[in-house]
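Shown here: the complex without one of its protein chains, the others still in place.
Chain nomenclature is as follows: A, B and C, assigned in order of appearance, with residue numbering initiated at 1 for each chain independently.
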Amino acid sequence: MNLTHPFEDADGDKLREECGIFGVLGARDAAAMTALGLHALQHRGQEAVGITSFDGQEFYSRRGIGHVAANFSSGQALAELPGMMAAGHVRYSTTGGSGLRNVQPLFADLAAGGFAIAHNGNISNAMTLKRDLVNKGAIFQSTSDTEVIIHLVATSRYPTLLDRFVDALRLVEGAYSLICMTPEGMIACRDPLGIRPLVMGKMGDAVVFASETVALDVVGADFVREVQPGELVHVTLDGRISSHRPFGSPAARPCIFEHVYFSRPDSVMGGRSVYEVRKAIGMELAKESVVDADLVIPVPDSGVPAALGYAQQSGIPFELGIIRSHYVGRTFIQPSDGARNADVKRKHNANRALVAGKRIVLIDDSIVRGTTSLKIVQMMREAGASEVHFRVASPPTEHSCFYGVDTPERSKLLAARMDVNAMAKFIQADSLAFVSIDGLYRAVGEAARSSGSPQYCDACFTGDYPTRLTDLLERESAAGQLSLPVEKVA
Amino acid sequence: MNLTHPFEDADGDKLREECGIFGVLGARDAAAMTALGLHALQHRGQEAVGITSFDGQEFYSRRGIGHVAANFSSGQALAELPGMMAAGHVRYSTTGGSGLRNVQPLFADLAAGGFAIAHNGNISNAMTLKRDLVNKGAIFQSTSDTEVIIHLVATSRYPTLLDRFVDALRLVEGAYSLICMTPEGMIACRDPLGIRPLVMGKMGDAVVFASETVALDVVGADFVREVQPGELVHVTLDGRISSHRPFGSPAARPCIFEHVYFSRPDSVMGGRSVYEVRKAIGMELAKESVVDADLVIPVPDSGVPAALGYAQQSGIPFELGIIRSHYVGRTFIQPSDGARNADVKRKHNANRALVAGKRIVLIDDSIVRGTTSLKIVQMMREAGASEVHFRVASPPTEHSCFYGVDTPERSKLLAARMDVNAMAKFIQADSLAFVSIDGLYRAVGEAARSSGSPQYCDACFTGDYPTRLTDLLERESAAGQLSLPVEKVA
Amino acid sequence: MNLTHPFEDADGDKLREECGIFGVLGARDAAAMTALGLHALQHRGQEAVGITSFDGQEFYSRRGIGHVAANFSSGQALAELPGMMAAGHVRYSTTGGSGLRNVQPLFADLAAGGFAIAHNGNISNAMTLKRDLVNKGAIFQSTSDTEVIIHLVATSRYPTLLDRFVDALRLVEGAYSLICMTPEGMIACRDPLGIRPLVMGKMGDAVVFASETVALDVVGADFVREVQPGELVHVTLDGRISSHRPFGSPAARPCIFEHVYFSRPDSVMGGRSVYEVRKAIGMELAKESVVDADLVIPVPDSGVPAALGYAQQSGIPFELGIIRSHYVGRTFIQPSDGARNADVKRKHNANRALVAGKRIVLIDDSIVRGTTSLKIVQMMREAGASEVHFRVASPPTEHSCFYGVDTPERSKLLAARMDVNAMAKFIQADSLAFVSIDGLYRAVGEAARSSGSPQYCDACFTGDYPTRLTDLLERESAAGQLSLPVEKVA
Partner (left out) sequence: MNLTHPFEDADGDKLREECGIFGVLGARDAAAMTALGLHALQHRGQEAVGITSFDGQEFYSRRGIGHVAANFSSGQALAELPGMMAAGHVRYSTTGGSGLRNVQPLFADLAAGGFAIAHNGNISNAMTLKRDLVNKGAIFQSTSDTEVIIHLVATSRYPTLLDRFVDALRLVEGAYSLICMTPEGMIACRDPLGIRPLVMGKMGDAVVFASETVALDVVGADFVREVQPGELVHVTLDGRISSHRPFGSPAARPCIFEHVYFSRPDSVMGGRSVYEVRKAIGMELAKESVVDADLVIPVPDSGVPAALGYAQQSGIPFELGIIRSHYVGRTFIQPSDGARNADVKRKHNANRALVAGKRIVLIDDSIVRGTTSLKIVQMMREAGASEVHFRVASPPTEHSCFYGVDTPERSKLLAARMDVNAMAKFIQADSLAFVSIDGLYRAVGEAARSSGSPQYCDACFTGDYPTRLTDLLERESAAGQLSLPVEKVA
């Protein structure tokens, strides 16, 4: 969600969803409920968290670096956030002095009243819009793309906050699921393509919005429906709910990677259990790329459901051949004597007694840079596995995401640099296979990918971006070059 | 390991191993290796950690509250711990001002030189010994039972530190696996019954000791053998290893609960894979207590291996019906509106789409107080399970442990208060069964429990304590009563 | 400097200058020099400090709560502030979450470039200006009155930053000494009346600005001249200095209380040594209100110079009858047994052996609420003084200040509530006298106060405010009442 180039933050070997949002209106302990809801969405952003509440008179904000539990579990922290309406945000953030200023919800005192905003996604023309606003005298307090929306609201000529907000969104391009608060109530909306998720729930008279259904479960709310792509739901302080469609009805293209990896397996998304979809991907994979082996072993934890599907479909026993430590924190200083790959071992350890002498199939959700996959394969061989086959529950990840996901620069993506054979060699696997793009679409219930009008945003696999990428184009044209296709090694 | 009454600290619903220890001699980065080894033993003690090193001249210590990664991952922290010999300790500790003083390794400057000690276990006559020592002028700096050993060493009349140490151990009763350091080298030893584990490894010229084999794996050391019950292994600074048997050769009785729950599944203990033993317990359980059901669901994470065994034996599919959050920290403030059982839900959430309408078998490793089991059963029913059967991969836990495990007071143990039928009612399960004591012994490779001379310490299941409990008897006789058997509810 | 009502923060028994500012251009270690200069101005603001630097490309900021030494003495802190131009600010601040946002220098990225501002004074129409700006879409990040200037600069239609800045100042009313930084250089200016001080110095090629000359002394700079009331001095990055007079040449009215109390005695202000002026006030006081006594005793530390003057003029010996502790921190918990007035005693203790049986004259710089004066008189009596006469080195403080000084609400000012006799009774002194307003003017070198066009701002003594007080008038008219004169007790 930063204006900083999305390539520059990525150093991990997983794509990272960058935000989770939660809001509630009409609950006596709105902030406590928001803290609980954000805790359930912590996998969507672990580095910073903020909550803003409204008590009918004033807005209150509290932000922190770190986990929800570390910042919002004390009674004192919650006592600073009175009122029956609250919204919150978890995010990945870059560290440093300016850190707290970028933690959401962002808040501003506008002439029309207080305005708080929590955003999941990324605005792909934010830099261009910011430059225009600054030229007109706007003063930015953060480096977040989200602040652009606030200034557009502040300078809109429309009379009401709701109209100003719609006016602002018409100028904005990219992916956004938003939860906003005004002195009149709460606004939840999704961009016209519905790239990032947003669901609506109810608990008694209270209305709840959240990135995933699991947050409804944890607070005890009932799922009502998804906020529709391009829909804006307005809930007034006294509980009246209205739905608006300012952008007409374009065809939706929600992110398919939410099913593959980002969302929790116990969430339901687009009407389907994420767990069941992941098992179905594993089954498709077993059908497409069966192998003669003794054990199916998931790369924990994200590979587990697909591995169960693969095992059930193939009849090869599912076993825990890799044990994951729950105590993963900062990287340790590597002892100079021995301890090869200690860093991967402190997270994952081979279950040697099980693996020794066996032919195994490893199942993972995706391959990004490939460095971790390589270490895992090596660890299995050191533990005595006689054959190591690698199966991936998504197609090759060849393209960067510009819609709120932290992806490495394209040239760092293994699948952008190599074909499947070269990748297999790189990770030292005896064989490697990915589920096909149509296999993935089948797992989410489609017959196949509709190439003319794809049902999902699958740009990371296909390069087919559903919106313009204004800031990127401008950066590249300023640099005197377009982003050229990366040439693959075979 | 505290002298405080073992009943008073327990508030959780799991028994808790109270310590893990690690030591290395002859490695260039001994402290860094120790940090890595302790990290792999973090499940044995999460609340405090200490490392002491020796550089041939001086001993250096650093202690901290919290995880290993939080205290020992910085280069600066490790730079404070130079030398090629180091030992460390992780523990559960009571919080408060005196906290750091109880964090091990304990260290003292004795007339014979520096002496550092790390202890896993509990000395069951520590209070009695301490009273005698204080009467002779000893001044204790901690409330730890381990300090008793140091004072016994300090006041022994024998000339060498090794002789003084053996002299001290002869007075001590209970469970202890110890790693000590002197200016001459490292001593590793286990009490005559070998109640708590201790293994020995090698990495090049370096000698390594650890509570579990997984710590050897992580640092890249090779497993050599277990330190034998009643054995004292002495390694000099120049690497000469000698083995001593000061207590003769009594029959060993290692703790069987290490196999059930304490140890990591990827450890090998007593020559057996912990993972395979747990699967075997699940298989025994399936043989003893089969049930007609649709899904086998583990209570994560400790119930997973037994559930796999149960599923493979019974043919009922293994599925993840409960999703565990990795972001468990402090307890949250409960919102007053709704959110029933939010506290259990923020750790475990039902995979509703999977469970709804199904007959399920839940597998857990043990039942202590039963409160969590009840919540889990309720969560499954709220998610729509039509039948909920509960199977436990250990016999009923009826007795407290006095050998370094944090157990609730006996009257809080569900199995001490109720028979199995009453327990089933209490946790609201449709049926409840425990593996039999002989089934458990079969899973660890015995034909059955040898009642005359049991092969393991199983006092928590049988009440058959393998040592005297001097402090406990004295406390009870001081209180004018013996601990009476708790009367069970049927 | 807050927009918050100036009455609401005052709880002490001294008026408090609210800010000190310092800037330097052309020095290799500009930030280190600024830290040292601010340290010398710490008496003008002890609760927060900030420094902003510019290295020719970027602006860098660092802010902290607490003293300069606590925030800016480390090499690391200064390494964050590279460049040859820097400016800083010390302030009194209200504590709380928003604290850091109000710490100056404030900084904004304007279309015309970066703009940093440090302000000593108070804008008396800030609320009115802010309301207009917010109506036009401006978003404020702080509650500081100073931010109004930045938004006026951002929205000005003039082309250059310097013109925009003058355009902004024309709208502003009240007291301001400002140090600003732009990518072109540094601007220092004083409001047309020159209410708050600002001096200019030189050190080699570097140009320095500071609230008081003592900051020049400490960094080793030579005093050049005062920035004149209504003058704007612009220094470009390459060192060219130009002087501007955008407001013509109104008659100046600098704050006379700077001489009485705010400035350090080793500063030179308006061409006069502050120390010598304070001694001269003491001499005038001795001429006007002599008394037959044994000892002249200052209330430390601010009463010392006037007491020396009083002693030299009257011939009564100067003695330290009150010892001040240097270790004053947070208030202590009062023991319930005895310890009457322990709170004043931990700051000031009677020199009993000296005072017992003596007739003493106490000299203090001013009386605000009178509560401390009462405790000091009582302490002297308890120590055995036979007579206690009180002499004050300023006229009665009857009116609040709206120009950047933290004054209690008028009804809390002792001199607003009582005449001199009643005040003497209140503080339990045998006699009480204040220097006359003309005596004070004589001490600063005037023949007398020129009532038609006073040479100084002395509104706190006379109620003669030299500017409009727009925000105050609006607040009072909104409250349906004007601030009525307080009726005095005789």
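Definition applied: a contact is a pair of C-beta atoms (placed from the backbone, for glycine too) under 8 Å apart; a residue touches a chain by one contact, two chains touch by 3 or more.
Just so it is clear, the model here is predicted, and its values are computed rather than measured.
Considering the intact complex, the chain excluded from display touches B, C. Of the listed residues C:148, C:206 or C:401, the one in contact with the hidden chain in the full complex is C:206. Note that of C:36, C:51, C:256 or C:416, the residue touching the chain absent from this view is C:36. Among B:128, B:155 or B:470, only B:155 touches the chain left out of the display.
Contact with the omitted chain, checked across C:101, C:287 or C:352, is made by C:352.
Residues 61-62, 80, 97, 108-111, 134-141, 150-151, 154-155 of chain B touch the missing chain (whole complex, contact as defined above).
Seen from chain C, the chain kept out of the figure touches residues 27-29, 32-33, 35-36, 39-40, 42-43, 46, 67-70, 72-75, 78, 203-204, 206, 214, 217-221, 264-266, 268, 273, 275-276, 301, 304-305, 308, 312, 317-320, 323, 325-340, 342, 345-346, 349-354.
One rule holds for everything that comes next: only the chains that are shown with their structure count from here on.
Any chain bridging chain A and chain B, meaning touching each of them, is missing here; the list is empty. Nearest to the overall CA centre, using the mean of each chain's CA atoms, is chain A.
Taking each chain's centre as the average of its CA atoms, chain A and chain B sit 38 Å apart.
Taking the mean of the C-alpha atoms as each chain's centre, chain A and chain C sit 52 Å apart.
Per-chain CA centroids place chain B at a distance of 64 Å from chain C.
Among the residues of chain A, none is in touch with two or more other chains.
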